[in-house]
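All protein chains of the complex are present and in place, except for one that has been dropped.
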Amino acid sequence: MATTVVAGAAALRAGLSGPAGCVTEQPGFPDAGLPAMSDLVFGGHDIACTPLPKRAEQLVEAGVLPHGLPTAVHDDLASADAEIRPAPLPGPAMSQSDAVEAIRADITAFRERHGLARVVVVNVSSTEPVVTAHPAHSSARALRAALDAGEDVLPSSSLYALAAITAGCPHVDFTPSAGMRIPALREMAEEAGLPFAGNDGKTGETLLKATLGPMFAARGLRVRAWSGTNLLGGGDGETLADPAAMASKTASKQRVLTETLGHPVEGEVHIDYVPSLGDWKTAWDHVTFEGFLGVRMNLQFTWAGCDSALAAPLVLDLARLTARAHERGISGPLGELAFFFKDPVFKDPAGGGDHAVMSQYETLRAFATRLGAGL
Amino acid sequence: MATTVVAGAAALRAGLSGPAGCVTEQPGFPDAGLPAMSDLVFGGHDIACTPLPKRAEQLVEAGVLPHGLPTAVHDDLASADAEIRPAPLPGPAMSQSDAVEAIRADITAFRERHGLARVVVVNVSSTEPVVTAHPAHSSARALRAALDAGEDVLPSSSLYALAAITAGCPHVDFTPSAGMRIPALREMAEEAGLPFAGNDGKTGETLLKATLGPMFAARGLRVRAWSGTNLLGGGDGETLADPAAMASKTASKQRVLTETLGHPVEGEVHIDYVPSLGDWKTAWDHVTFEGFLGVRMNLQFTWAGCDSALAAPLVLDLARLTARAHERGISGPLGELAFFFKDPVFKDPAGGGDHAVMSQYETLRAFATRLGAGL
Amino acid sequence: MATTVVAGAAALRAGLSGPAGCVTEQPGFPDAGLPAMSDLVFGGHDIACTPLPKRAEQLVEAGVLPHGLPTAVHDDLASADAEIRPAPLPGPAMSQSDAVEAIRADITAFRERHGLARVVVVNVSSTEPVVTAHPAHSSARALRAALDAGEDVLPSSSLYALAAITAGCPHVDFTPSAGMRIPALREMAEEAGLPFAGNDGKTGETLLKATLGPMFAARGLRVRAWSGTNLLGGGDGETLADPAAMASKTASKQRVLTETLGHPVEGEVHIDYVPSLGDWKTAWDHVTFEGFLGVRMNLQFTWAGCDSALAAPLVLDLARLTARAHERGISGPLGELAFFFKDPVFKDPAGGGDHAVMSQYETLRAFATRLGAGL
Partner (left out) sequence: MATTVVAGAAALRAGLSGPAGCVTEQPGFPDAGLPAMSDLVFGGHDIACTPLPKRAEQLVEAGVLPHGLPTAVHDDLASADAEIRPAPLPGPAMSQSDAVEAIRADITAFRERHGLARVVVVNVSSTEPVVTAHPAHSSARALRAALDAGEDVLPSSSLYALAAITAGCPHVDFTPSAGMRIPALREMAEEAGLPFAGNDGKTGETLLKATLGPMFAARGLRVRAWSGTNLLGGGDGETLADPAAMASKTASKQRVLTETLGHPVEGEVHIDYVPSLGDWKTAWDHVTFEGFLGVRMNLQFTWAGCDSALAAPLVLDLARLTARAHERGISGPLGELAFFFKDPVFKDPAGGGDHAVMSQYETLRAFATRLGAGL
């Protein structure tokens, strides 16, 4: 996905592609004072080492990127590639606090090297297994103590969230991983006056659940069962074939539904790894509902999309919106960005936000106006 | 559908059935001061002569009404049946103005016989062929002159709209027919201080178009083609097998889409008459859209529902809301009820209303509050 | 399902229903010399105790049986109900060999009481967990020794298969359970000159896999992935929610595909228990395949059916065909009945039969001719 983000930003910049799929390129956002596409500079940490230009070629083969694009935007890919650092791997040789420090150093060096006003740290890595709570997660003080004592208490996604905080950077979690959701990190981010957003980009089945669910509720049509099967190839599909990882994903997928409808429903969510689908995914949902006088009816839908083409523009949207929020001095969880997420973070950690896509969109539009017009 | 309306209202009244599918029975409406289900009295005009209790038994066979319901609510069906009058048929023997007068007389007699505060006239007849404009449609004055001269200038649906006006009754058009949309009639209704609503209840494919369309727009996903096929049995399916009638229906179905997306899209809408489906209908839609970097993706859905179970509760909702609006002295087109219609009438005859279902729902909720709290 | 079998046979007998769904009532079978529907007498063992007439009423509510049928065929339901015995439950109080003897005694008493030419034992109980091999399964001799020694070595489905053998009855296994597939039992059935058939009736997704798979193969279209999700309510859905039981079911579902296409394919099969679906089931399959020059295409289908309406007539077909085979002195596994099964038994225990539905149908038609014309 990172490759599509960089190539896509370059394509937009160069006018090689239209704004389709990019929310902040649509009407309603030009006056929000967002950083221009052309002002964005890309870098990152990675565990793989395939150069971006090569990956871009692979994405052309996969039908994700248009032919000729990798060549047309080669320089952008190459300069982003030059800013990718191997991900520090904590272990016997490196404590978690040393890893956080190494990541922080990379981020600040990147910011200085390019004279950037700010850096937004976005987690686009694969889904992490569900994290088990640890006493050190409960407060900034407890966490600092544990890390200083050389303990390993954080999941990998949270090391980057902590590094973002220590580097004074806003943070966006596009995955269902823990990231900034460790209470201690939320506390530290708020102390540091940093905005953050997440979790888990809403790009397919859940987007439709959050669109159709409110319609059923508004019409008083009682959903009895909502069953879904997601067929995924590509890296994420493989990760999610691991039940541990899938658990956190399906949980956030079903939460949306229960909270939207106001009552639990029958049905399961499956995520199947189908390698030959490559970067494409298909979601099939089957919904049974009761209407007037208890008559049973049903709705089925099939969503066939390209995962990175759906996700990449949202990453650009989130980076621009979060950067602007930081510029305007807005801090803490950006619940106003719930439109983008399956499992949005809100000021009230208990959540209680609205999952209805169109309400989330109204909230986002209002936020954009606020970002433009001032607080 | 009329049978389901009467039987359903009785079932709700008797607590034999839950509120599913009935919008005004959901949270947000109890304080709107709507007439109670138990205060509704039913009557009407019909061209068929099967008694309601017999039709109710047929609907049980068709799986629309639960077993035992016709027996349980037999008295309600019988008393409504006693209030059904043969529809006056203008022709050589009867001028249109005589027909209007006959309808008006039936309505006022019905109102007086039951000592009703008001009568809401609802058109639930089959779809009418598209009406060709006539000079007499342009103003109340021209229309009165033509009718006084014994001319036949109105489609049948508009005769009932005119009778409603002369009887001082609000009017709801649940069909795509002309009804109150003749400019002369709008003018007369507004003169008479009467509220009216319409047109064409939104119960399936169009409900989903108006739900999904705004999501595509909000995400900046560019819809290229939206193709739909509707399989209908029952009376409406048969009527719509007539291309003339279908024309008015498909027109309103596609308008929603163009107005929601802000641009025309490829694709056709078909309405097929499939007798063996009886009262059931299936809508299949296939949507192709362009995402980031022009990648093509698609969404398909299949909506399988029972036509009268979807429509009947909305007729009850509309009767209650329109009656309350009349009671509160609100007159003219009730654009606030757009949530219920494919082709809503607005104060501004040019339309220009929002077709997004969830915005329409917010408008409806606000209207309910206004109906309750006062103007 | 047993209730639907009895009620359906009675309805056919009484001319209350047509032959739809019943293979042996279609052209090609009248000359096979099958026992007439009206010659069938029903009895059985059950662990539940709801009387058949009451169950029939429940099936009317569920939309499986037509209204009035339970009343119309009440006598048939009552007499079958009078022939249902509590299933002997081996345990501390009763050895497996005692249980087999008790079942045998019930069967022979039933046969004598009604002066029947023969009894066909059909297993229509819920799916059993996969059975682990046991040395006593390897030969008739080993099995007899183990049972005589009072050991518990057989799954419950096989106790009935053994009882059928000792009672001299043909046996049909409509489930994926072990039943007659224990080598020792096959050996004993062949010694006893008894025909038997199975396993696991083909009524939905697998029927379509076995219909569409051969088409892909004949056209040289290479299937890459075949993913399926089955939504089931009712008793079987509940049993299959148990992963152990599901394992044996999904195994036979996928075997059909691999054997039909001649190569393994990607994709999983899910069976979800959705209680509100009741006796109805929906299967969704998504197939991706490669055509000329490697172009990727796909086929999706959704099969929405009523489980017992699909299965019950096949039970009648199998009982009639197996009874006739027994009458004609045909013994051993009836591979000619593969048309009815997901996992057919063949003379060659290694299987190696053709899974293509239409070839299986030709084989069945030829078998019917043979049953009629003589060996």
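We just call them A, B and C in the order they show up, numbering each chain from 1.
Going forward, a contact is a pair of C-beta atoms (placed from the backbone, for glycine too) under 8 Å apart; a residue touches a chain by one contact, two chains touch by 3 or more.
All of these numbers come straight from a predicted model, not from anything done at the bench.
**Student:** Check the options B:E101, B:E238, B:D272 or B:E327 and report the residue that touches the missing chain.
**Tutor:** B:D272
**Student:** From the list C:K54, C:H114, C:R141 or C:R219, pick the residue that touches the absent chain.
**Tutor:** C:R219
**Student:** Residue by residue, what part of chain B touches the chain that was omitted?
**Tutor:** Per the touch rule, chain B residues meeting the hidden chain are 224-225, 227, 229, 231, 266-268, 270, 272, 274-277, 282, 284, 286, 288, 300, 302.
**Student:** Tell me which stretches of chain A touch the chain missing from the display.
**Tutor:** 61, 63, 67, 302
**Student:** Would you write out the residues of chain C that touch the absent chain, in ascending order?
**Tutor:** Against the missing chain, chain C presents residues 4, 7-8, 11, 17-23, 25-26, 63-66, 69, 207-208, 211-212, 214-215, 218-222, 290-295, 297-306, 309-310, 312-313, 339, 356-359, 361.
We adopt the following convention: only the chains that are shown with their structure count from here on.
**Student:** With centres defined by CA atoms only, which chain is the most remote from chain B?
**Tutor:** C
**Student:** For the homomeric pair chain A and chain B, should the interface be classed as same or different, according to whether the shared residue numbers exceed half of all numbers used?
**Tutor:** Because over half of the interface numbers appear in both copies, chain B and chain A meet with the same residues.
**Student:** Mind checking the centre-to-centre distance between chain A and chain C? Centres are C-alpha means, answer in whole Å.
**Tutor:** 49
**Student:** Hey, how far is the Cα centre of chain A from the one of chain B, in Å?
**Tutor:** That gives a centre separation of 43 Å.
**Student:** Using the touch rule from the top of the page, what residues of chain C touch 2 or more other chains?
**Tutor:** Residue numbers touching two or more other chains: 302.
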